[in-house]
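Note that this complex is displayed minus one protein chain, with the remaining chains in position.
Then we have chain A:
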Amino acid sequence: MTPKGKKEKKAPILVQMGIFAGVLWVASIISSVLPSNFIVPTPVIGLVLLYLLLTLKIVKVEWVEDFGIFMISLIGFLFVPSGIQIANDLRILREEGLQIVLVIIIATVTLLVVTAYVTRFVIAIHHRINQKHGQITRGGVDDGNIE
């Protein structure tokens, strides 16, 4: 967003927290009324809601930015308790810890490599379809690469 003339006013931090709390509250209600075979966790709904509010210009980015960026900067720390949670069930590590780590390594490589190659493939196909239809792609699917 380019600044338009006057500086956009940042909302006070408490107001920013209020917006976050409101979005989360609504998200938790939506999450709980969804049918039980269609599970969508609260943060997923909250994320989409906040994104829509911003994109539809109902909420200005200046109203949530400071608190949001601050929360994101904390995220590494916020993960600590979720990591320590395994202390509740060390038996699982004793019994299959090695296998779990092995699968995590495989999963990490798989996700990285498969995603990279599938994306390359999808973009190439999309590019070819666009060319067939003789569209001017307006840089639509160029990959920033000379291939």
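Simple rule for what comes next: a residue touches a chain if its C-beta (ideal position, glycine included) is under 8 Å from a C-beta of that chain, and two chains touch if they have at least 3 such contacts; residues count from 1.
Criterion: contacts and distances are computed from a predicted model.
Participant: Would you kindly match the missing chain to its UniProt protein name, picking from "EfeO-type cupredoxin-like domain-containing protein", "NADH-quinone oxidoreductase subunit J", "LrgB family protein" or "D-methionine transport system ATP-binding protein"?
Facilitator: This omitted chain is identified in its UniProt record as "LrgB family protein".
Participant: Can you list where chain A touches the absent chain?
Facilitator: 1, 20-21, 23-24, 27, 39-44, 46-51, 54-55, 61, 64-65, 67-69, 71-72, 74-90, 92, 95-96, 99-120, 122-123, 126, 139-141, 143-145, 147
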